[in-house]
Each structure stands twice: as C-alpha cells, then as structure tokens.
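Note that one protein chain is taken out, while the other chains of the complex remain in position.
Chain lettering (A, B and C) follows the sequence in which the chains are written, and residue indices restart at 1 in each chain.
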Amino acid sequence: MRTQIKNLLRHALQGLMLTTAVVSTSVIAQESVLVGAPLPLTGPLSPEGTKLQRGYDLWVEEVNKAGGIAVGNKKLPVKIIYYDYQSNTPKAVQLAEKLVIDDKVNFLFSPFGSGATKAASAVSEKYGVPTLAPTASSVEVYDRGYKNLFGTFTPNDSLTEPLADLVKSGAPEVKRVAILSRNDLYPLALGQDFEKSAKKRGIEVVYFDKYPIGALDHASAITQIRSSKPDWIVVTGYINDLILIRKQLGDQKVRPVVLTMINGPVYQEFIDATGPLSNNVTTATWWHPAARYTSQDLFKSSENYTKLFKAKYKDDPDFTNATGSAVGVLLQLAIERAGSLDRDKVRASLAAGNFKTFFGPLSFSPEGYANSYIPPIIQVQNGRSAVLYPKAIKSGDFRLGLD
Amino acid sequence: MSAILELRDVSRNFGGLRALDGISMSFGIGEVIGIIGPNGAGKTTLVNVITAVTPASSGDILFNGNPIQGLTPDRIAQIGIARTSQIVQPFPRLTVLDNVAAGALFAAGVNTIADARSSAMEQLEFTGLARVAHKLAATLSLADRKRLELAKSLAMKPKLLMLDEVNAGLNASEIDAALDLIRAIAASGVTILLIEHLMKVVLNACSRIAVLHQGRLIADGIPEAIVGDAKVIEAYLGRKFAARQRKVMETS
Amino acid sequence: MLSLQILINGILLGGLYSCIAVGFSLVWGVLNIINILHGSMIVLGAYAAFFAYSQLGIHPFAFIPIAGLSLFILGYGLQAKIINRVMGAPVLITLTLTFGLNLILDNMMMVAFKADYRKIILDPPLGLLELGSLLIPIDRLYAMVLALGLVGCLYAILRATQIGRAIVAVRMDRDAAALMGVKVKQIYAVTFATGAFMAGAAGCLMSVIFPISPLTSNAFLGKAFVVCVLGGLGSMPGVILGGILLGLLESFGTLWLGPDFSTTIAFVVLLTLLMFRPTGLLGKRGFE
Partner (left out) sequence: MNALFCSKPAHIVVAVLFLLAFLFFPWVANNYLLRIGTTMLMYSALALSWNFIGGFAGYPSFATAAFFGLGAYVGGILQNKGIPAPLAWLLAGLLVTIFAVVIGRIILHLKGHYFAIASLVIGDVLREIINGMTSLTGGGMGLNLAAQKMGVTEQAQFFYFSMLTVAGLALVTTVLLDRSRLGFGLRCIEQNEDAAVRIGINTDRFKTAAFMLSSTFVGMAGAVYVSWTGYIDPGEAFEVLISVKPIVMTLLGGAGTILGPVYGAFLFLLLEETVWRNFLNIHSGILGLLVVLLILFLPRGILNTNLWSVVEAHARVLRTYFRLLPRFQGINLWAWVVRIIRNIRHQS
C-alpha cells in the first residue's frame, strides 16, 4: 500500500512535469516565439474551436515558411501550444495559467467566446501577459480596466447599428421589430444592442425575450412573435439554435420583411442545414471572404488570405477562421514593431494600434476592443452569401421579404 | 395481572378487505401467547398494526396503559415493542455482533457503540451465536439467522416481543432449541407473542392461545380449551369435518 | 386564437417528446435501468438516416426499419455482453455503467461525425397543414403518428406474442417469471434491444426536425427523463400522456412566463409530482 502511494505520487509528478520539461528548455534559449492557445476542441464549442485552430495553424505555417517573426535583428519561428479545455470555462482558466507558468509562453490567444475570454483574461492580467482575443465582442468582457487584453472584434453594437441603418434606409416600411435572444452572454448582449439600435431609429420593439440554452422547441415563442406582427425579426444565438428557429419560423409561415440571424448564416453549415429557408436571411459579421483589405501583414491582402486558406483547407474561410489568423498577424506585427519579445514593449505597441491587416485596419479602444473597421453586413442570396455593406466590398443588393 | 398491551376493538382495512375486524384482547407481563390461524387470518397484519408498520384503521392500542397509535415504527421499537419477521432481515455486511449491537444502540437507549457491543455480546452468548460474533451476517445459516433476529430483538430490551413464524423452515431439533430459548426469555419477564399457523408448535410453548380467522378473534383461552373448540376446528379443518367431530364427541 | 395555436404547438411537441421517450420508458420499466445511452442512440439513428438520405437518397421514413434494426442489434449486444453483468445491482451501479457507456458512444460519434450540425432537408418538404389560421407542421404530425404507432406496436407485441408476454411477466415479477421458465437474461436483452430499436426509429424522424449532432443527445435524454416520470414508468399510455403534458407545459409556460422559464416549470411540476405521486400519472407501483 505504502509503495502504491509512492508510485502514484512519482508517476503523478512525472506526468505533470514532463510537458514542462520539454517546453521550458526551449524557452530558456528563446529559440522561438511561444504562444499559448487554450481551445474548445471537444464539447459544445468544438466546431468553433476547430475553426479557430485552422486559422492559427495557417498563420503559423506561413510565418515559419517565411523564416519566422523578426525580433530585432534575428528571426524566430513561432510555436503555438494548444490545450483542449473541453468547452468548460474553468478548465480554460486553469490551462491559461498552465500555459503561462508551466509552458512559459510569451503571449496568449484567449479561449473561444466572450464568457471564457472574460474568465481567462483575469489570469493573463495577473501575470501581465499580453493576450489577444480572437472572438470576444461583448463590451462586458473589456469593462474591467485590464491592460493586457486586445480583441479583434468590434463591439456588438458595431453589428447592430449598421444593420439597423440598412433596414431603416432599405426597408422604410419596417416599423415593428421582434427580438429573440439566447440567454447566454454574447447572444443576450447582442440582442440588447439590437433593442437599443432599433429604438434609436424609432422602430418599435414589439417583442423581446430570451430562450434557454439547449432549448429544443421554439414554436410557442414564434407563435407569440407572429401574433405581435413584426416587420423585422432578429434572432441571436448559435448555429444549432438558429437552424432550428429558422425551420420553425417556416413551420408557422412567419415571413417578415427582414429576418436577421446572428450568428450562423455566415457558415455554409447553416445554409446546408436550412436549404431554401436560408435565402434572404441577413446577418452581420466581422469579416467575410469578400473583404478587400490590403495589408502590411504576411498575407498581403484579404483576397490573398482567402486564396491561401482555400489552398490549405479546400474551403472558404469564415470569420472565425480569419480572426484566428488575424490575432496571429496582429501579434507578429506588434512584436516586429516592438523589436523584442518583452511583454511590456509588445503591450505598448499593441495599444498604439494602427495595424493594417487582411482582417481590416486594427486599432484598439482604451478598454482593448477593436474600434477601427466596419464589419460587413451579409445576406444569403440563392444559397450564397452576398455582402450588402460596406459599399467598398458590396456584392449584392438588399432583398426584402422571405421566400 | 396488569396488562402490558391492550387492544380495544382494533380494525384494519385494506381497501374493501377487512384484514382485522374489531380485535380486543390484552396481554399480561411475562405471558407467552400463541396467535394462530390459517394463512390470511390476519396474524401478520396484527403484528404490523401493533408495530405501526400499517397503522390501525380504528380502535385503540394501549402499551403500559398509554395509547400508542400514531407513533412511528421507530418510536414503537424504542418504547419496548420488538418483533421478528417471517423473512429474516439482517444487515448483511455488518458483523453478527454489530447487527445485535444496532438493536441495543437504537432501541435500548444504550449511548455508546462500545456499550452496545458489550450488551450485544451477552445476547449472543444467550442465543448461542457467540461463536460467529465476528462473521458477516450474510454468511450465516438460516437457523443462525433466525437466532440473530431473536438476538437483535432481545438486544432492544423489549417488554413485548412478537415472534412471527420463528420456526418456519427449521427442523424438529432446531424448533425445540428455539422453544427452549423462548421459554427462557419469557422467564425473564418479557411478554411473548408467538405467531404461528402450526397449532402443535404453540401448544406446548404457550400458556394461552388466541385464534384468528378472517380477521376476527374466534377463540382465546388455554391450549386445552382451544383444541376442543368447534369454531377453531371448523376454521382449520372445514365445516364437514367439524360436524363429524361434534358427532363423535356427542356419542362418546 | 393565439392560445389555440399554442395548444396545438404543445400537443405536437408532446408527440415529439413521446416519440423520444417511448423506448426509454420500456427499458426503465422492464429492466429497471435508466438507460443514459438512449439520447445518443437517437442521435445515432438520426445520423444513419442522414447519410442514407444524402448518400443513397433513401427517404428517412423508409429508413426507419433499417435504422431501428441496426440499433436493435447494437442494443442486444450491449445488454447481453455488458449491462447484464450488473442487472439487479443498486441503482448507482447500473446508472453509472450506462453513463460510462454513453460517454464512450458519444465520443465515438464525435470522432466519426464531428460536432457540426446537420439536418435532412426533404425535397419536396413535408409542408404544412392549414386549418384557417391554425398551422400544423406535417413533420411533427408524423412524429405524433410514429409515437402512437410505436406505442401501439409495442402494446400489441407485449400482449399478443410469446416474447411479449414473457417481457410483461418479467416486468411484473422477475423471479416468478424465472420459475415459469422464462429466460430472464434473454428477455432483458431483447427488451433493451427493443428500446434501442425505438430510439433508432425516433432518430430517423429527428433528423428531419432537429439539427443533429452528438451534442444534442443530452437534450433528448433529458426530455425522455421528464416524460417518463410525468407519465409513469413502464406505462406505455403514460409515455403519450407524459409527452403531451410536457409539451403543453412548455408551450403555455412560454406564453405565460416567457421562453426562458418554459423548461423551469416543467421541472417544477416534475419535482412536485415526484413528491406526491412518485410513480407518475399512469405509473404502476413497485418500480423503485
């Protein structure tokens, strides 16, 4: 028995130390730039997790192909350390700390989504590790005066405001809006921003309610929406919710002038799973392959990024893939400007902003979210997504009604 | 002789069925009463009603002169009414000793586990289970398990002990041993209710016999009286036989 | 008008829930086992239907027997080889075992199919039934029919066939049945397999109605739970009743308290029912 415990302890420590050992040696010599990225590779968020990882991987591949990141006079290759936090926020926090302490990473990419980012940012703040958030858009994430958190997403209202404008101008007959939000940090915040944007433009909010996470049926909520006779329906949530709700809207022949769903319709998955019902659904997103930014980063331009992504994955990049690569190039540019891996210097150059990336021009508010580009508005038209706004990359005209 | 337990017009209904029908009787201290009757006569129901497992539908039950209906089964056990059941129910993964100690601990008001164990040991000596005191109860033979039930009940320091078919499944010699045990217990001033459906078992053990039939008390008296009682014979052997019996008696 | 449509929604949703729960209830009733695998089995059936439709163009409804049968086999294997080892063990043991098995199955599906949501889009779509301004989505109508159908078949099987009577016997008194020469272990396996069959059948339907992914299995399981307890264990009519009751609760809950509380009242009702009538509305006593 005694020996058993001894064995267990020994193997425990072995197990725990091993990863440390491997990494830390490489750190001391600082032969590469180490970035830590906790990802939800399993569990409910695994689809998003894998998308994000693709984005990261593409960037790493390209950087290292080009010899690495220029730090001062020498070039260092990039190494990302991934851990799966199983879509479980506490585990994400735990792994973020492991990455900082054990794996001695220089910088962090935050976990997926606003909730986990918010939780994990406490760790990076604690250790003063500049952390880039690829997928956190709710201002609640940035409202704690943290110095180390920088997000590539503009706040939610940067999606709701232009959309509301578009509706106001493109569909003047729209007077009444109904909003249905998933009761979850990001979708709920988004829903509330839609409420504000609509009210601001004199559009009456005739219905606003939240549905629980994991709801299997929306029929009765939809019946109520129907009876409140909205011209515009806004639904926020994740792809599975939206697929189901779109279908059930069809089941009750609810056909508003405008149907907005965030965020899902930008994914091919959504179009495949809803078929014809996906037509004329509007949505907004932070990036779209149709984007036409030219950049200083190693991707040169949005088109080129799309091309490279297609070459690697035989698939169009969506905004989650793109933001994954975007935090990469952002970090790279910041390091190269700082000319060192020193966290304070890099933090400073991040805060300075003015990065021209394929994802768009990136500068950050004092709180740390991007405030420097206009996220495109998309509408699904005949099974393809067309950009309605901004003008610069417009590829389709706003279509009203549903078929 | 003062009564330890008194039943006044106690009835128990299951839906339409009247399992006990206006039973009134009383038991004196140190008495050994046999309660007999064919299957379904209501014997076990009577025990369950007294122990509040299935409360009486009507009537009064007095223990030491105090009404006890409305008490929960565990309270009943604590005030000194113990029972063994047809199907033995030991705590399989406790030692024999602890099985008995449990009785002492929770019913006899012994406060520490240690004391409970020591008083349990006495009961084991008494019931002749000392040899297996530290075995797990699950490992005992049926006869020993019956003894264990008995020892457990005794450890509860009962004033009234109801033995429900203790002898079922025992061979002749084991039954005799059991009966000796029972007499010894009675001698220590415990009132014993011996529930049996075999008449012969109770005849030589009991000072008094009560006969239940279809939930009614049809006879209550000394063994000799009971065996001659026509209603009893009828209940047991059916009307025809009873009639013939009567003829036989008249002619002689 | 509004509440009439809500009523219809509720009943249709109820049909869906019954459909999900029927196999689960059978297994619970007869084997006295909570089959945590049930949700994943539904999803598995749904995937089978999905691929049958997208690859071979087989209509999901036509595919019901095949999906059911393949799950029947899977279920039989699982029961005979693994679960039978713990039959009659305390709740905790059986529960934990099926929980573990479910983790494995879920993980396998996750590796095989990824977590992406998929859905069958029927061409032509099943469409709607319109009664004045009242709308009835036909796919849900089918779900109701299927649920009733499955329950009906089961009822028939349990009454009419040899094996069925054996199942009933085992449910009522396992030991007695054994004495009567019923091969209890085998009956258990068959029953479990039948439950799996029904999961598979339900799955085919779900693939038309819900976005399918390994992640949805728990949602299905949860509903099956509630339906069974509401309706009463092992009572086949109870499954229908429980399902519809749950459907109505959620629908009117949405109307009165808002969608985010719809599930809450369902749970509260469940809890209250457990307090006062643990065996559910139509349940038989003795499944504890």
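In this text, a contact is a pair of C-beta atoms (placed from the backbone, for glycine too) under 8 Å apart; a residue touches a chain by one contact, two chains touch by 3 or more.
Since the structure is predicted, the reported quantities are computational estimates derived from the model, not experimental observations.
Trainee: Can you list the shown chains that the hidden chain touches?
Mentor: Looking at the entire complex, the absent chain's contacts are A, B, C.
Trainee: With respect to the chain omitted from the figure, which of B:5, B:156 or B:178 is a touching residue?
Mentor: If we include the chain that is not displayed, B:156 is the one touching it.
Trainee: If the hidden chain were put back, which of A:41, A:205 or A:271 would touch it?
Mentor: Candidates A:41, A:205 or A:271; residue touching the omitted chain: A:41.
Trainee: Based on the whole complex, identify which of C:66, C:80 or C:95 touches the chain you can't see.
Mentor: Once the missing chain is taken into account, the touching residue is C:95.
Trainee: Considering the whole complex, not just the chains shown, which residues of chain A touch the missing one?
Mentor: Counting only chain A, the missing chain is touched by 1-5, 7-9, 11-12, 14-16, 18-19, 41-42, 83-84, 86, 88-90, 93-94, 97-98, 101-102, 115, 118-119, 122, 125-127, 140, 144, 182-185, 188-189, 210, 212-213.
Trainee: Please output the residues of chain B touching the missing chain, sorted low to high.
Mentor: 51, 72-75, 77-78, 82-83, 85, 89-95, 98, 101-103, 105-107, 111, 113, 152, 156
Trainee: For review purposes, identify every residue of chain C that touches the missing chain, sorted by number.
Mentor: The list for chain C reads 28, 32, 34, 82, 85-86, 89-93, 95-97, 99-108, 110-111, 225, 229, 260-261, 263-264, 267-268, 270-271, 274-275, 278, 287-288.
Convention: only the chains that are shown with their structure count from here on.
Trainee: Taking each chain's centre as the mean of its CA atoms, which one is farthest from the centre of chain C?
Mentor: B
Trainee: Based only on mean CA positions, could you tell me how far chain B sits from chain C in angstrom?
Mentor: Here chain B and chain C have centroids separated by 49 Å.
Trainee: Mind checking the centre-to-centre distance between chain A and chain B? Centres are C-alpha means, answer in whole Å.
Mentor: Computed from C-alpha means, the inter-chain centre distance equals 76 Å.
Trainee: Residue numbers in chain B touching 2 or more other chains?
Mentor: Not one residue of chain B touches more than one other chain, so the list is empty.
Trainee: Which parts of chain A, given as residue numbers and ranges, touch two or more other chains?
Mentor: Chain A, residues with two or more chain partners: not present.
Trainee: Touching residues of chain A toward chain C in the complex: what are they?
Mentor: Against chain C, chain A makes touches at 42-44, 46-47, 50, 180, 183, 209-212, 214-221, 223-224, 227, 239-240, 243-244, 247-248, 251-253, 269, 272-276.
Trainee: For chain C, which residues are in contact with chain A within the complex?
Mentor: Against chain A, chain C makes touches at 1-2, 5-6, 9-10, 12-13, 16, 110, 114-119, 121, 123, 128, 135, 137, 140, 209-211, 213, 215-216, 218-220, 223, 250-252, 254-255, 258-260, 262-263.
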